[in-house]
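Only one protein chain is missing from this complex, and each of the others stays in its spot.
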Amino acid sequence: MVNFKEDIRIGFYVCHCGHNIAAMVDCPEVAKYVATLPNVVLSRDYKYMCSDPGQELIQMDIREHKLNRVVVASCSPLLHEHTFRSATEAGGLNPFFFHMVNIREHNSWVHTDRKEATEKAKGLSQAAVMRVAKHKSLDVKRVPVNPEALVVGGGIAGITAAMALAKAGKKVYLVEREPSIGGHMAKFDKTFPTLDCAACILTPKMSEVGSHPNITLWSYSEVTKVDGYVGNYTVQVKRKARYIDEDLCTGCQDCITQCVFKEPKFEDLFNEGLGKRKPVYIPFPQATPQIVLIDPEVCLNFKRGIKPGQEPVVSDKCKKTCVEACGEKNAIDFTQKDELEEIKVGTIIVATGFKTFEAERLPQYGYGIYPNVYTALEVERLVNASGPTGGDVILRDGKEPKSIGIIHCVGSRDKKTHVWCSRVCCMYSLKLAHLLKEHTGAEIYNFYIDMRTPGKGYEEFYNQLLDEGNHFIRGRVGEVTDWAVTKEEEGKLVIRVEDTLAGVVRRIPVDMVVLATGLEPQKDAQDVRRLFNMSCGSEGFFLERHPKLAPVNTFNDGVYIAGCCQGPRDIPDTVAQAGAAAAEALALIDTGYVEQEPNTAYILADCCGCKSCIPLCPYTAITYDETTLKAVINEALCKGCGTCVGSCPSGSIVQNLFEDDEIFSEIEGVLAFK
Amino acid sequence: MSKPKVAFYWCASCGGCEETVVDLAEDILGVVEKVDIVLWPVAMDFKYKDIESMPDRSIVATLLNGAIRTSEQEEMAVLLRRKSQYLIAYGACAHLGGIPALANQFSREQILKFNYEDCPGMVNERKTRPQLHFEENGCSPHLPEFRNVVRTLDQVVDVDFYIPGCPPTPNLTKAAFDALLSGKLPPKGSVLAPDSALCDECDRKKTKPSDIAFLEFKRPHQALFDPEKCFLAQGVVCMGPATRSGCGAVCTSGNMPCTGCFGPTSRVRDQGAKILSSLCANIGPRDEEGINKVLEGIPDPVGTFYRYGLAKSLLRRKVNLPTSGNGH
Amino acid sequence: MKYSYFPGCSLKGLGRAYEESLLPVMKHLGVELQELNDWNCCGATAYMAVDEGKACVLAARNLALAEQNGGHQLLAPCSACYMVLNKTQHYCQDYPQMKETVDRALASVNLKYSGHSTVRHPLDVLINDVGLEAIRQKVVRPLKGLKIAPYYGCQIVRPYATFDDQFNPVTMDKLLQALGAEVVRYPLKTKCCGGSLTGTLPDAGIRMVYILLNEARKRGADCLATVCPLCQFNLDGYHAQLRSQYGDAVLIPTLYFSQLMGLAFGLPEEELGLKRAAIPFRWRPAAPVAKAGASVAVA
Partner (left out) sequence: MTDPSKSPNGGWTPRIVAFFCNWCTYTAADLAGVSRLKYSSNIRVIRLMCSGRVDPQFILDAFSRGADGVLIGGCHPNDCHYVEGNYKMLRRFQLLKRMLADLGIEEQRLRLEWISAAEGEKVKRVVNEMTTQIKALGPLGMPEKFRDWDQEVIELAHHVEKSGAAACCCGSAAAPKDSKAEVAHV
């Protein structure tokens, strides 16, 4: 050890962060106290340490006062550790001779007694000063970034992100769970507030994705496993059996026409169950890829009663007119099985979208009880020219509605279901009101809590709807019932609501009720979160790294989020966010490398070879060397959790940045404050 | 020139350490040839006054074994410290507290009450307890004070070196003498034994699998041990991985698991905490119920993990016992 | 299955038919009910409206007694009792001051309420503990052909929906279906029965009774099934007033679900308190088809 006798010279800085810290912590007093501690040669308080002058101050002091350690007490290290490490490095020191104290998020913002907060700041600062004295010089390791990217989810967010990456010349895998990309947007008729035809603006993008040479599109596929780390992920994708050879199918759809089922008779999920399809089908006319698939649950050529997790069994009972129709193309393959593919990518964009609130959960609104109660998404299909009714609004009982009630905030802004505002329902309700009026001329009643129309042209659209003679009743609907009190109500659905503007309880009979169901996380959001090592907010949407400054980043470097999987948002916001996610991924790819936090562990020569640590490592980074009879850590595989270090019975494993002595000093420090 | 003076002394100990000195066998003759033994109560007749009258630092080295429990032991430790150039804590008790330090789980009163009243076989109708002073036949003997706390030697006086073990092995003892006599001494405060853990010299190491996951812990009386297989692989708590080597793996060679008498390596502050950490982390089940089921096999963690090291552990003693007060 | 049983005043008074039918039905299903020794008023209605503290103390005394007897499952068939006991538990949990008031009062009679008891409703026990299948197996005279409007009233699902949906409870629907009856869709199943208004503002109260009965009739119901003594009283007792106010007495009977269970189980009719109703229920299930070994119910 060359520097064994080197004097420790610590520079300490406490940041006011404007009033954020200074209002609750007496910063000059903290600086005064720290100045009295051993090894501290300089102690300052400063208004904004993260500002350029603040960082320059550190650099200047390192040179002028021959500092060899730096401590900054300011905000969370998750926010500015990198900033100050860089400043330390710019001053000519190894960046890891720096330590940070969190006196904002963990102190000034959460405490109310100035004296107590000041004492706490002193204690935390003392701990850092004692810790930093033990710090060692460490090297940052650079790891190359695989330039290929993965986009998970083929809705408008995934499509946008994939296209942005592909246009920049990067190879992209786009994995979509459904047989076609397009997501929810493909189901919409028009988009608010401009009333663009959703298909007209989306389908060109879909086919662009489908044919782009840089994009490998895997529909009807799911990510099943993710290994590795930023820049170097190994991803396993399950490609579900379509019973169609994707390379051979031309999308002619002759098989569908020739299917032994002359009429479609199975539930068509793309049309929200309002229409029917055959066992061999294509989800919708503009589906991308233009490849059919066979549903083994209902196809006659498979045995009935497939149990979950089991492979369908071919029965060979059908005449197989589809195979005949396919002819020489020979694309139908009843023996196809799910296949697992492994790909290597450097960055991942998760754009797995949302699901709509299940209206059955609010039985007072009668969905599933009264046939003429619809969800908004069903109405999207109902008014859609390519929908099950060809765009005619024909109710489930065959009638055309003369009056329609649209109930807002179904499953939103409600403590019993979801507390959040789903952001899009007010606007899509206005859009549906407009479309329904256009299609049927019916009287339209909107029942709302508040009209929320923030967005370019949104308020104007609301005004237009008011002018069109739609009724707006402010009040949360109590119930939808077929309990008729008057003659006029007989045979109708009665909406009971307190009109909070007029101060009366109203009963409004209508022919059709539309429930503006809110947006919620996908059912398997928790599984997906674990797969990609992300976090979820308490409501279940994926958590961004920082709500303002890192809205598309996650806590897992190299994994980005876009679209409604992060929270409800409309199409323009989703597209913008997808672009931001792609830009983040591009920045990483074009940098070409990532710097890894040097917090890996290593094994000392004194290791006795007891092998206790080996089973503890989830990354199999620890192995037993049969020649030295000791354990060794493969630094490339170590991710720096320190579990082996905490468990080594003879103290023979050291974790860089979190050495035992560093932590013991920190413990001593936090408890030594006077 | 006179031969260097050496002293042996014993405090709260079983006498086993003295045996080790004798176990040097013929080598002891070599030692006796080179040194002048000035104090060795177990074998030779010297008095307190003899030592007291010696000039300070006139003894080259004192090997003191046993923990410190009484005022007499403290006084001797202080005296010998003053008279010696090197004070060596000899054996687990002086080094770590040893078996006597398990008494740190009980209060002074609990111990006296048990030993002079409740212990089976005790006949003491008047419940007489030892007194510091008493008069008998015109004499007024003075007895040492029984302290509240059992201490290691270095918790009472400054210690230069440690020779670990219960007892230390002849090899280590001889090596220590060699170092002393040749003047080739390591830095002050060193433990005179290797700094890796026991597995390093245990033959059973090669039989330990790399994927251990404990599903149960057995205690030594609950099973017949495979004489070759790693004890941990047999589900038996073995302190070896957390214990300094140097003993030559005598226990594991004798088909008994290591109980930790050599104490931790220099890199560990609390031997018990470390073996707990290692054993527990490698338990198989993940749910509390399953984990606790496995842990039923360790009914007395303090006695198991701190068999020799309680006095030297981070907490030293059961924390809620009556503290000071001399309990006269 | 063993429960402490808190009858409350209604089941010993106006709602006696509820107790008379519930006890044999539960016994028939192997459910053991032990009446809480020395129970007192649950604290409902007047008390709760005037002084919540005193009401909670009253309810808590019953809960404490149940705990003392080791009966941590307390069955409360009357809706008002059920709600007040539940409310007391919630109040004691959520408001430390209320807990203090309760503790102090109970301490003066050497009682302690720790919050460990659970208040159960018979429907909850029947569906979740006994199970529909066990009930189905006891049915010897299926209520085939009987159309019933299931009426739950307000208190067992509001404000605390403990075992069923707040807006669309279905436990009794399932139970009645298990008895072989046809359940008509009755959207007013949790609407107010008129409650105490029949005594204080008769016009409003009677109107509610009329709405409920009229809607049930409109939907083809032969009778209403209820879980609440007050509901049963209101729906059964004001037909004369209905005639005078609306010119239409709507002579449709209202029964306790337990009475219907007794009939389906083939229990002796006179034990089911059927005669206590003002509007007689004359419909009877067909006698069981004689099966070898099947128990024959008393006619």
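Every chain is named by a letter (A, B and C) in the order it is written, and numbering of its residues begins at 1.
Note that a residue touches a chain if its C-beta (ideal position, glycine included) is under 8 Å from a C-beta of that chain, and two chains touch if they have at least 3 such contacts.
Here the structure is a predicted model, which is why all the values come from computation and not from measurement.
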| item | value |
| --- | --- |
| Displayed partners of the chain not shown (whole complex) | A, B |
| Option touching the unshown chain, where A:Glu176, A:Asp189, A:Glu479 or A:Asp660 are the choices | A:Asp660 |
| Given B:Ala25, B:Val123 or B:Leu314, the one touching the chain that is not displayed | B:Leu314 |
| Of B:Val6, B:Val21, B:Ala67 or B:Leu192, the residue in touch with the unshown chain | B:Leu192 |
| From A:Gln59, A:Asn107, A:Thr203 or A:Asn553, residue that would touch the chain that is not displayed | A:Asn107 |
| Residue of B:Asp36, B:Asp50, B:Glu75 or B:Asp203 touching the missing chain in the full complex | B:Glu75 |
| Hidden partner interface residues of subunit B, rising order | 52, 56-57, 71, 74-75, 77-79, 81-82, 84, 87, 105, 145, 147-149, 151, 154-158, 162, 186-195, 265-266, 268-270, 272-274, 276-277, 279-281, 283, 286, 288, 291-292, 295, 298, 300-302, 305, 312-321, 323-324, 326 |
| Touch list for subunit A against the chain that is not drawn | 76-78, 102, 104-107, 109-113, 115-120, 123-124, 127, 530, 533, 535-538, 543, 547, 555-556, 599, 616, 618, 639-643, 645-647, 655, 658, 660, 663-664, 666-668, 670-674 |
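Following the convention adopted for this analysis, only the chains that are shown with their structure count from here on.
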| item | value |
| --- | --- |
| Graph class of chain-chain contacts, one of line, ring, star, complete, other | line |
| Innermost chain, taking as reference the mean of every protein Cα atom displayed | A |
| Rounded Å distance, subunit A centre to subunit B centre (Cα mean) | 58 |
| Inter-centroid spacing, subunit C versus subunit A (mean Cα positions, whole Å) | 48 |
| Inter-chain centre distance, subunit B versus subunit C - centres from mean C-alpha coordinates, in Å | 73 |
| Of all residues in subunit A, those that touch subunit C in their complex | 362-364, 369, 479, 481-483, 485 |
| In the complex with subunit A, residue positions of subunit B that touch it | 195-200, 205, 208-213, 232, 240-242, 245, 264-265, 267-269, 274-275, 277-278, 281-282 |
| Of all residues in subunit A, those that touch subunit B in their complex | 604, 606-612, 614-616, 623-624, 629, 643, 646-652, 660, 664 |
